[in-house]
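With one protein chain held back, the other chains of the complex are shown just where they sit.
The block that comes next holds chain A.
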Amino acid sequence: MNDQIAFMTRCVTTGRMTRREFIGRSAALGIGAAMANTIYAQAARAADPVMGGTIKLGMQGGSTTDSLDPALTTNAAGLMLLRLWGEPLVEQDDDGGLQGKVAESYEGSDDAVTWRFRIRKGITFSNGQEVTPDDVVATLQRHSDDESKSGALGLMRDIKDIRVDGQDVVIELNAANADLPYLMSDYHLLIQPGGGKGAPDAAIGTGPYILKDVDMGVRFVAEKNPNYWGDLGYADTIEILVINDDTARVAALQSGQVDLIDRVPPRTAGLVARAPNINVHKTSGPGHYVFIMHCDTAPFDNNDLRLALKYAMNRQEMVDKILFGYGSVGNDTPINASYPLFSEMEQRTYDPEKAAFHYKKSGHDGSVLLRTSDNSFPGAPDAAALFQQSAKAAGIDIEIKREPNDGYWSEVWNAQPFCTSYWGGRPTQDQMYSTAYLSTADWNDTRFKNEQFDQILLAARAELDQAKRKQMYADMGKIVHDEGGLICPMFNDFVEASSTRVSGFIEGIPGQILMNGYAPHRMWVNA
């Protein structure tokens, strides 16, 4: 058995075995998952990073019409670019906490209204200019200006004042928000010289790489920044190719044109993983697919009918057949373990008897109309049909209406009482709940209006004691789980793949795609 473990450890070190495989095979040897995880972590660390070389990425998302201005970046390829040349004040770390980037530390006042970020001394932009607190203030002002087209504008609305105080930047809020530091990790908020007001798309920042070659929507080349303050980045050169076609992206990885790709289609991920020179990685993220009911519209204003439909959903079947296993079951809240301050709750499972009980209690008669479309999430019409079948077993008749893709987001979603949709998730629970579950939210697509929920949400935002906050979020989750109009059958994973030419991919890092966008920095070309 020791030989077997030694062999497997070597496989991990050379990148030929993923964590899941390792744990699976260890289980076959009678080693528990926790133990296997520890051995895996040691093996993965034992692989010493190698400096130098070129890592090539094949990315989906990215268009000729994109801009290098961080305020206007919207897609996956753009995110990876920003991560190369720039840095925000702070960034999420691997455990869902925060680490300092341009700011070396931060602290909030007791009432969570005033926040102070200590700017790192002696670091420079890629044009040689030293980073000053004034640059930070100018950057944040550019993104919070009313005229701003920044994707981060929504996060900045509550800011009353931003000012310089010595080496600190002080942010004053209109109302308490314990999550402000998380908001500052938003990928749009890269610190630029002079706030980027003169030349927002100059791509000058404090990042570990410097853009050398830019062909929008086609190809980008970045080289190591010799003056970078931190220790991030092994490869000398990082090349990003925009390959929007799924088949072409996978073929590019298989034929060795690129080393790392995002968004492997779940349908074919199993086939891709069979190739000896390719590792498929999955990371659970905050994105989820939903069936949403308007809590204020008949017949869904009856909580028993909502519960009946929730119990009639076979979540595991959805994960198996719609996500092909690349995902996890949802629990009728928009929150999963990828969020900070998440706490477990009893899992709701498929229970035709309970569904029938609540259905009978609701007194509803006749069928329930569910609207769906191809673009509401991948495989939505199939998921609706599965739901129809599992509900039938509980005696609930669901009528499916297929809507056209065109106009789905304006005519059906947030307009019709019961439909399929998806959410990409938000960095914090507060953001997610404020965006879609607060009574007054524009995007309250379940018309969920619960006074108690709103009160806890606002109180939690101002609460600095993390244990208390965690309990508050657990209470809120329970309310949505029991009374909300959300049926959340599944959270979809990020499915990504790398070739064995590169090592260092770590699964399960919270945040955005590809190790929160840092895969090219943290991976290396094997010697």
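Throughout what follows, a residue touches a chain if its C-beta (ideal position, glycine included) is under 8 Å from a C-beta of that chain, and two chains touch if they have at least 3 such contacts; residues count from 1.
Everything below uses one rule, namely that contacts and distances are computed from a predicted model.
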Chain left out of the displayed complex - its UniProt protein name, from "Peptide/nickel transport system permease protein", "PASTA domain-containing protein", "NADH-quinone oxidoreductase subunit I" or "Integral membrane protein": "Peptide/nickel transport system permease protein"
For a quick check of understanding: of A:Thr114, A:Asn244 or A:Asn526, which residue touches the chain that isn't displayed? A:Asn244
If the hidden chain were put back, which of A:Val258, A:Val329 or A:Met490 would touch it? A:Val258
From the list A:Glu107, A:Asp161, A:Asp215 or A:Glu353, which touches the chain that is not on show? A:Asp215
Contacts of chain A with the missing chain: which residues? 58, 63-67, 147, 213, 215-219, 241-245, 247-248, 251-252, 254-258
